[in-house]
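Note that this complex is displayed minus one protein chain, with the remaining chains in position.
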Amino acid sequence: MIANKGRAMWLRNCWYVIAWDHEIPAADDAHLFSRKVLGEPILVYRTASGSMTAIADKCCHRHAPLSVGRREGDNIRCGYHGLLFDPDGKCREVPGMDAPPPKACVKKYPLAVKYKWVFVWMGDPDKADETMLPDNFSCDHPDWKNIPGYLHYETPYLLIADNLLDFSHLSYVHPNTLGGSKEIALAKPIVETVDANGQRGVKVSRFIPNVPAPPFYTRFRSFDSNIDRWFVYEFLFPSTLLMHSGGRPIGDAPDDNSRAVINHSCQTLTPETETSTHYFFQQSHRAILNDDTVRHSMYNTLLEAFNEDRDMISAQYRNLSDGALEQMLPLHFDSALIRFRKMLKDAVEAEKP
Amino acid sequence: MIANKGRAMWLRNCWYVIAWDHEIPAADDAHLFSRKVLGEPILVYRTASGSMTAIADKCCHRHAPLSVGRREGDNIRCGYHGLLFDPDGKCREVPGMDAPPPKACVKKYPLAVKYKWVFVWMGDPDKADETMLPDNFSCDHPDWKNIPGYLHYETPYLLIADNLLDFSHLSYVHPNTLGGSKEIALAKPIVETVDANGQRGVKVSRFIPNVPAPPFYTRFRSFDSNIDRWFVYEFLFPSTLLMHSGGRPIGDAPDDNSRAVINHSCQTLTPETETSTHYFFQQSHRAILNDDTVRHSMYNTLLEAFNEDRDMISAQYRNLSDGALEQMLPLHFDSALIRFRKMLKDAVEAEKP
Partner (left out) sequence: MIANKGRAMWLRNCWYVIAWDHEIPAADDAHLFSRKVLGEPILVYRTASGSMTAIADKCCHRHAPLSVGRREGDNIRCGYHGLLFDPDGKCREVPGMDAPPPKACVKKYPLAVKYKWVFVWMGDPDKADETMLPDNFSCDHPDWKNIPGYLHYETPYLLIADNLLDFSHLSYVHPNTLGGSKEIALAKPIVETVDANGQRGVKVSRFIPNVPAPPFYTRFRSFDSNIDRWFVYEFLFPSTLLMHSGGRPIGDAPDDNSRAVINHSCQTLTPETETSTHYFFQQSHRAILNDDTVRHSMYNTLLEAFNEDRDMISAQYRNLSDGALEQMLPLHFDSALIRFRKMLKDAVEAEKP
């Protein structure tokens, strides 16, 4: 089985979310935004035209971070010896030289912005392909409401992927937030392979009939009966979850959403280092309920639940002495994560020269 | 000479103290007790019958700590995916499966409770042998009074064993607490090998005639003359000190304890990791002085002195760049510790397959 940490498990020719778009300062803001992805420090900034650029946050001269330098128009001046870089990472000026040497440049990363997620391409730039971007539509859609979230994990990203690939934990980790009943753990999911339109990964579908509504549902409507619940999500390379979920009163037809609660969630994991991870997430509800109180209380419930996950996964990680999963005991819960890890491992292998 | 750290110096087929019995919560207490021994996290809990059990604090499924789960009667429910384990470590239930797979279990450790010390056996369970438990009688005896103590060390356990095997340090590390005079360092101890009745280690006897009484003696009685002092202890595998010590006015016969101060002390070291250690201790006085003030002030003196040791040993450890003792200069002080380390090294070697 694939190990939990190490560069060995990083897929490179794919898009990773580096930030929510609101995190990147405006062009007239002196602050510079930097974040590490796959161990590489990356500076993301906006040019006067409003577009964004991503370049290595590491001067080619002596590796000082450019983010402790300053903006000069659309260019960045290194704060150590004054080299000036343009939005393509090309060095435009070396103080005291007539012209910069041809090799003076920093790496430029292909960048894409889609529905408020800012993506960088970490592999061969020539292979960057925007059709591979995930369909995170609800992050920015007039019909859907959410508050964008971010958590930092001090664990390898695959342990968090495992968690997202196995919702049976909802019954035990989140009994008072997202879960609410033991039946979720009992419901066997349908696990299918996804490999189409540039998207690869697994699809997990879980239907739980006739259970009480979870606590957070009461924010949307009250139920005087049990409900039928569903969770249908894709978990796609490198580690992005796109999920439709909801519940409707028992007895209502599967195509009758008139009394249903309907959510869409987008969550994605970006390795910061071999042992730490960026987690970007949101869970949307239909805009029909355009009430900021609900939006905030939904966000708070989600944050509470995701902190429950982080506590558990961090405790698990401290217990994993050697970072490997070899000695783990695979159970029926694990079919989706085993399939995903296998696909990922093959894809990582296939990238090797 | 044997190295200071590394699994290489852990004896496995022996009993290690994991806790004082009062540290293990009652069966109706929701809190779960977990502690690491030889790098292994171990959950110790009481069943309704009042007996204790020790199982690996690591779910066999995905290694989450069971101690962040919850009790269900005499069983433990993992808080991640709901596996249920019985007091023998056997999995009784996997949510969503008719029956747990046969391999679903966590390690059970042989456990023994003797005179308030809770022991776990870290080697081959078939070799667990209660006759090998040390005679820590004064930890729980109507004739002896003490307060149980615990300290955590951020050093390998053998450096602390060295300290306990060489009381010449009392004159220098504890002049104002346990020591009191330079003569302790000058007194040559008799060092003998112990190897009988399942106990192996060394016996160290030290008699110091005609010295002033140490400060803490005045809690028991006043002396108008110098005293004769003695320290006679066994230091037994894996690292347990059992000591008779005392002092009587000079001139009193060796079998006349009518005006003597008499103590018995039990101290034991349990490696937590290669570089950290649990230290359990108590020093008892005869119950004839059944005065809680004396009990507490004795405990405070002991704790102050043992913190002096910890400060010194921690400073020594920071100075030991490579963790080995090869370059140390053996002196006459070291005869007991050299003999003990040699015996331990041979025993560890003998365990190797």
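When the chains are written out, they are named A and B in that same order, and each has its own residue count from 1.
Throughout what follows, a residue touches a chain if its C-beta (ideal position, glycine included) is under 8 Å from a C-beta of that chain, and two chains touch if they have at least 3 such contacts.
None of the values given here were measured: they were computed from a predicted structure.
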Point to revise | Touching the absent chain when the full complex is considered, from B:Asn75, B:Asn146 or B:Ser168 | key: B:Ser168
Revision key, fill the gap. Touching the hidden chain, out of A:His63, A:Lys127 or A:Lys188, is A:His63
Point to revise | Options A:Pro25, A:Gly82 or A:Pro212, residue touching the unrepresented chain | key: A:Gly82
Check your understanding: Of A:Val94, A:Val194 or A:Val348, which sits in contact with the chain we cannot see?
Key -> A:Val94
Practice item. Pick out the residues on subunit A that sit against the missing chain. Key: 39, 41, 57-58, 60-65, 68-69, 77-82, 94-97, 101, 103-104
Point to revise | Footprint left on subunit B by the chain that the document does not show | key: 162, 166, 168-169, 171-173, 182, 185-188, 311-312, 315-316, 318-321, 325, 328-329, 331-333
